[in-house]
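Data block below; observations after.
Complex shown without one protein chain; remaining protein chains in place.
Chains: A, B, C, D and E, in written order; residue numbering restarts at 1 for each.
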Amino acid sequence: MPIEQTAVDTLSYALNTFYLLISAALVMWMAAGFAMLEAGLVRSKNTAEILVKNMLLYAIACVCYLLVGYRLMYGDVQTPSHAPAANFFFQVVFVATAMSIISGAVAERMKLKSFLVFCVVMCGFIYPIQGSWSWGGGFLADAGFRDFAGSGIVHLVGAAAALAGVLLLGPRKGKYGHSGAIYPIPGANMPLASLGTFILWFGWFGFNAGSQLQLTGIDNTNAVAAAFVNTNAAAATGAIAAYVVTQWRWGKADLTMILNGALAGLVAITAAPVTPSPYLASAIGAGAGVLVIISIYALERLRIDDPVGAISVHGVVGIYGLLAVVWSDPEAQLLAQLIGIGVLAGWSFAVSAVVWWLLKRSMGLRIHAEAEYVGADVSECGLEAYPEFVSVRRP
Amino acid sequence: MPIEQTAVDTLSYALNTFYLLISAALVMWMAAGFAMLEAGLVRSKNTAEILVKNMLLYAIACVCYLLVGYRLMYGDVQTPSHAPAANFFFQVVFVATAMSIISGAVAERMKLKSFLVFCVVMCGFIYPIQGSWSWGGGFLADAGFRDFAGSGIVHLVGAAAALAGVLLLGPRKGKYGHSGAIYPIPGANMPLASLGTFILWFGWFGFNAGSQLQLTGIDNTNAVAAAFVNTNAAAATGAIAAYVVTQWRWGKADLTMILNGALAGLVAITAAPVTPSPYLASAIGAGAGVLVIISIYALERLRIDDPVGAISVHGVVGIYGLLAVVWSDPEAQLLAQLIGIGVLAGWSFAVSAVVWWLLKRSMGLRIHAEAEYVGADVSECGLEAYPEFVSVRRP
Amino acid sequence: MPIEQTAVDTLSYALNTFYLLISAALVMWMAAGFAMLEAGLVRSKNTAEILVKNMLLYAIACVCYLLVGYRLMYGDVQTPSHAPAANFFFQVVFVATAMSIISGAVAERMKLKSFLVFCVVMCGFIYPIQGSWSWGGGFLADAGFRDFAGSGIVHLVGAAAALAGVLLLGPRKGKYGHSGAIYPIPGANMPLASLGTFILWFGWFGFNAGSQLQLTGIDNTNAVAAAFVNTNAAAATGAIAAYVVTQWRWGKADLTMILNGALAGLVAITAAPVTPSPYLASAIGAGAGVLVIISIYALERLRIDDPVGAISVHGVVGIYGLLAVVWSDPEAQLLAQLIGIGVLAGWSFAVSAVVWWLLKRSMGLRIHAEAEYVGADVSECGLEAYPEFVSVRRP
Amino acid sequence: MQLVIAIIKPSKLTDVRDALAAVGCRGMTVTEVRGFGRQQGHTELYRGAEYRIDLLPKLRLDIAVTDPQLNAVIDAIVEAAHSGQTGDGKVFVMPLLQAIRIRTGEINANAI
Amino acid sequence: MQLVIAIIKPSKLTDVRDALAAVGCRGMTVTEVRGFGRQQGHTELYRGAEYRIDLLPKLRLDIAVTDPQLNAVIDAIVEAAHSGQTGDGKVFVMPLLQAIRIRTGEINANAI
Partner (left out) sequence: MQLVIAIIKPSKLTDVRDALAAVGCRGMTVTEVRGFGRQQGHTELYRGAEYRIDLLPKLRLDIAVTDPQLNAVIDAIVEAAHSGQTGDGKVFVMPLLQAIRIRTGEINANAI
């Protein structure tokens, strides 16, 4: 008995939905990656607090985007090729990623409550409003701005908000001394930081490949496969490039720089994970790995204290990734990319700065100096992350 | 050339099988989540032993269910829409979940061997027999009892068995003092506990969405997508609600309570992850987050010592989840739900109590007081979990 | 309107591609598993360095295989059933697995740079050349050698290269004393080692089930499902068998042996995860769990120092797995298996030995004795993995 | 003034602290140490190789006391830390020449 | 010779070390300890149960000094470690009979 088109459509609907759900679940899993990365890169006295922040920011992102953000960003979405719920779920996990970026940059000194309030504003308004301009089909989309999976819309936006916060917050106590002295503040748990990076790398396949939004159809299928390969290639070369630079410059393999290098490769390829060849993707990743080290080094000298390197990894490299789109995507134009970068970074930075400033005036942004010394774990959570282990208290 | 129905059926068979296998793999991954959660919430001197328990309970569950349990529970299963092996695999990982719940509640004081013997009985008999009454198509199914993915059949059953064990085992030494004094015994590694929670959250998508058992067909596809969204929403609000309660009540963000809140949201939505709207799912999750804190607080006062809060998260909230089914599922009736709760909890508690009691009389349930002081790691495993780190020995 | 065959083919193409991509992502995730396993089993002073090695070896594997290895191994591949990029991605992650095996065996004493150079040779040449003989359709394939997912081609090859390295490198300082004394050097972080094992277990579903390479078609679908069930069963019985042996022999549950037992079950079933019944798979896993303990014990006495047991788990058990193929696969012949074992182990061992030897003569293989005492973290990475925790320095 | 050094089993800390408070001594400094003596350690097992742990966890308490307090303090410690099993520990008494409270600059008896 | 034992707040280590260097003292041994005294600990919260932490982290510095150095060292410590808040710590001085530098076998003043 010959069958009707509809049976195939139904199957295609199921497959596309499943593909999107699995991709989204992988992005959700990135929340764990950020949590582990940040928990490993802060001092042990601030570990429990950063875990609380990461758990709650994801939760708040889900609620705010459900209540307000999704509609703001996409209006009434029609998704004939897959279940509407799958579409929502894939979008919601992206918001959380943008927010995770911020928590790392402001770590070890920001008040938990102020952070959570900012989180509501970010996930309910700042993110979805700018998202509507591009992915939602607004003026940036019309201007030809191309950002496939969100080097700008997610990463740069998160990093710009983080930068505004860091500027208003100031560096951690003991980070910078007189006459330009810079004191490193090593993170307490390198295996956690590495685990977090591996989780992010793994989850990023969902981030980039899922952004094709449809799996069926030869072109779509090939695009999804290409996104996997390119994402992986860029992360690999990002890590290698970071290693080569640190080995050449300092004679040592600086683990956390290598982790940042891999993440930089991932951020850079996110703007166009489908169009480059694997070789070009590798080159883009390598460039990101070099750039991120320069950027971290430079921000350090500018006394912008970012404990996990989030502003460099997601902001500076996000811009680079958006520009690199023109190397592979014939439809992308440098001008449109520059406009997009300016609009996204400007919007996110400006509005965030206002919100942070209001918070600073009302609830206060920064924990008390004494609390910062003792650690946010005790002051904000009343608990230690590793209560049984004798630790060297670092200032 | 027009094609035959059979080609589409073959494809559908492949897709459904793959969907079920991936869901099952995610549930398998929850075993790692329980292991990390529990390893983080016990003291460092009992960490290696809880890891051994978690690794072995999963392994034993697989073997016992293969040899006995699966047939007991489902008889001769016919699964036309997907590969029989996929069906088995999806069921087998559920048993391990039920057992994982128990290991947390009896942690830090139970003999390893007795635990493993109980594990055999639980996975080979207690669990599959009750499972046959509902999912196996038995009298609870006939009575109209609705438990989509196992708030009762998996979680409540596990928690009831755990409660029986805890009552026969008694609290950890040093947990309760004279005249009502309660001494907190902080877990040694908060990042691990948080990682475990993230893993469980991630794996739970397989748990709930896989329980639809079929992906193809518009209704099935939409149901699977709804399960993802609702599962995520309930966990998010569970975490937030727990945070709000602890912040309001104690002025601090109690990390482990927030973790329990997220898990409570997950357990609560498990009984009906498809039928509620995302808003209702969020509300159910929030209720679970509040309830779990009350329950943990109350059990503490009743001197029922549950180091990880398993009885509250999976038992008390499991009951709540089963009752909440009536809010969204028009076919569910309060009475049937109550009957189901009574039967499942009663069966599991009673039979487990007998088994625990027999074990207590024969092999003994509890490690020697000296061994408990030194730690189960040394007495049961002859090894320390963190042998190089100087740790503050807590009583 | 009746539809054309092509619509179904397109869907099948999408489904097979997605199945392969997800499988490959799971194998990529195994890189995190090896990293955590090894980071948990070395001393804290060598933890950051092993993390660097694991991150970089994966990255290097990706680059070398892209540039050289893939073409060497498969020539011009035609993959009509799925996207070519997906095929590449699935193959690339396997190389990294082979290399991960090596990093564990040579841990705590090998120079980082020499290791990375070896990594290039392994991933660019040694692995793909032998791979072309079997999976690439070469003479081993013609000889009837059967190795479904790589007990030999991946695991044995990795272990043979590791053995060559270990022999040229010598044991860690303080591992063996005069007159046969053997000093255990406990790993610093058991939860990490256990997490690593769980990750590997989870990722192995992709490793084995993905190796069917095609999901659609009833037989393929059933084969994939069988691979999931058998993989899981063998790991479970491997862990249980290892537990039983350690409990019986030493009266204790030796956690790291149990972890090795689970991994041994996984390696053993890898050569034929589809053909055995779940019962036979369980038996094969149990045998592997026993064998791995005997092998670890024996290598210890032979003064072959392998901190994580990689040579036993992947090499000795890999051979066992290749032989066990004949129990379930009617097309397999003992002779062909033996030839395959000889060729793979011989090739990998011999060529690796030459490469290691050249490295030893040129760059040196081993870190300086003082550096080994202080730890590779400080000497190679200039950083500590847990800088805040006071740790008992073990010799 | 004297400095009393007590090496005790970690499990006795609370008891000793309470006993000291009962004799009017409210300050002390606690150090995690590892003790080596007659007490047998336990055997551990790692990957099939057994080995003895013979550096056992102990706590060291340093308590500065005035001469009149000395005997009461010693008795309090010995009694509270006593279990009768090998490894209960030691009390050492050493002469203390000066004591200064950093916060106030008070010295000797006033500083303790 | 005397052995100066200083119990200080961990945050004062750098200051004290610099102050000691200024008076010509370049060697010391630092131990992580926990102190019990008048300083109130903080409250922690675990799963809804509050409890006090009253063993507070401190650092113990052991500094062998020659008699002429003694007062300068004490003053340097007291000044640098002072914050005026409860819990600033103590300085104890004890007699030192011999000192030997293992590397060279030098003794007493030369060994410090």
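By definition in this document, a residue touches a chain if its C-beta (ideal position, glycine included) is under 8 Å from a C-beta of that chain, and two chains touch if they have at least 3 such contacts.
Since the structure is predicted, the reported quantities are computational estimates derived from the model, not experimental observations.
Trainee: What are the shown chains that the omitted chain is in contact with?
Mentor: In the entire complex, chains touched by the missing one are A, C, D, E.
Trainee: For subunit C, enumerate the residues touching the unshown chain of the complex.
Mentor: These residues of subunit C touch the chain that is not shown: 373-374, 378, 381-384, 390, 392-393, 395.
Trainee: Just checking the interface: what residues of subunit D touch the absent partner chain?
Mentor: So the residues of subunit D touching the unseen chain are 2, 5-8, 31-38, 55, 58, 60, 74, 77-78, 81-95.
Trainee: Touching residues of subunit E against the unshown chain: what are they?
Mentor: Listed in rising order, the touching residues are 3, 17, 26-32, 62, 64, 94-103, 105, 111-112.
Convention: only the chains that are shown with their structure count from here on.
Trainee: Could you tell me which chain lies farthest from subunit B when each chain's centre is the average position of its Cα atoms?
Mentor: E
Trainee: Superimpose the Cα trace of subunit B on the Cα trace of subunit C, which carries the same sequence, then give the rotation angle to the nearest 5°.
Mentor: About 120 degrees of rotation relates the two copies.
Trainee: Averaging only over C-alpha atoms, locate the centres of subunit A and subunit E and give their separation in whole Å.
Mentor: Averaging C-alpha atoms per chain gives centres 45 Å apart.
Trainee: Distance between subunit B and subunit E based on Cα centroids, please, to the nearest Å.
Mentor: 50
Trainee: Would you please write down the residue numbers of subunit D that are in contact with two or more other chains?
Mentor: Residue numbers touching two or more other chains: 32, 44-46, 50.
Trainee: If you look at subunit B, which of its residues touch at least two other chains?
Mentor: As it turns out, subunit B has residues touching two or more other chains at 2-3, 8, 11, 15, 22, 186, 189, 195, 250, 252, 254, 256, 381-384, 386, 389-390, 392-393.
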